[in-house]
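Let's turn to subunit A:
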Amino acid sequence: MAALLETQGLRAFYGATQVLHGLDIAVEKGGITALLGANGAGKTTVLRALSAMVRREGLIRFEGNAVNAREAEEVARLGIAHVPDGRGTFVDLTVEQNLHLGAYTRRDRGAVANDLERAFAYFPRLKERRGQQAGTLSGGEQQMLAISRALMLRPKLLMLDEPSFGLAPLVVNDIFKILKAINEEESVSMLIVEQNANLALSLAGYAYLLETGSIVISGPSSAVRADESVRRVYLGY
Partner candidate 1 sequence: MIGLVHQILSGLAIGSIYACVALAVVMIYQATHLVNFAQGEMAMFSTYIAWALIQAGAPYWAAFFLTLVFSFLMGMAIERWLIRRFEKAPVLAVVIVFIGMLVIFNSLAGWLFSYTIKSFESPFPEKFALGNGFMSPHELGSIVVTLGVLALVYAFFGFTPLGLAMRAAAQNPVSARLVGVKVNHMLAIGWGLAAAIGAVAGMMAAPIVYLDPNMMGGILLYGFAGALLGGIDNPWGAALGGFIVGVLENIAGAYLVGEEIKLSVALAIIVGVLVAKPSGLFGRVLVTRV
Partner candidate 2 sequence: MSEARVASPERVAEPEGRALRLGAIAVGIVIVVGLPFVASGYHTSQFSQVVIYAIALLGLNLLTGYNGQISLGHGAFFAIGGYATAILSVKLGVAYGPAVVIGGILCFAAGFAFGLPALRLGGLYLALATFALALATPQLLKFKAFDAWTGGVQGLLLSKPGAPLSLPLTRDQWLYFLCVFCAALLFWATVNLINSRIGRALIAIRDHPIAAETMGVDAALYKTTTFGVSAAYTGIAGGLSSLVVGFVSPDSFDLFLSLSLVVGIVVGGLASVWGVIVGALFIEFVPNYADSISDVLGENAKALPWAIYGVLLILLMYAAPSGAAGTAKILIGAIQRRRRSSTNVALDRKAASGDQTS
């Protein structure tokens, strides 16, 4: 398994408090990996650590190269797109402006224009609202916008923080179908943080279960799904 991203002994700190206690995580190239766990397990912190948004220690390798000392704004230039929890859309800017910002670091104008059309192809509703202020979009539409903005980077790795949060099940299903399509058609590797274990396991090929900052279970989704404790606590049966 060729790892696009891997961590060794990843630790993260909010001020003086340590919240991640030495994690070893790997995201397979071209695959989808899920990070599961309850509220407060540290899943969001993992993504923040990878995006250099919190103080972190330990080894992080992307495409085989160590990426330890990067600033948050340089992570995007590596080809890692992070859709934060709460979507992080620029609510006062239009849909189109949000998308253009996603491509901020790119120099290839023509390709950017194409990618804009491709985003609209995946999410026709965004095309309808391209001139609207992002803050006026519904929750589902904002999530679509957030994902599209991340895709405008032409990322190698897409990190999503709780994409299903606050959305109606039908909308979530739509979005996850599109994510699968994007993964297969564009070969974008994904790391998805989800509280909804069922959903995540149906999309991802590999999963890690976090509890209070440490990994307790990891393995292929089928194995994780079959695990007794996971079934009882996180899948509800």
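Criterion applied: all candidates are chains of the complex that A comes from, given by their letters.
Quick note on the criterion: a contact is a pair of C-beta atoms (placed from the backbone, for glycine too) under 8 Å apart; a residue touches a chain by one contact, two chains touch by 3 or more; residues count from 1.
The model shown is predicted, which means the values in this text are computed figures rather than measured ones.
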{"item": "Options 1 or 2 - which one, within this complex, touches subunit A", "value": "1"}
{"item": "Contact footprint of candidate 1 on subunit A as seen in their complex", "value": "51, 53, 71-77, 81-82, 84, 88-93, 97, 100-102, 104-105, 149, 153"}
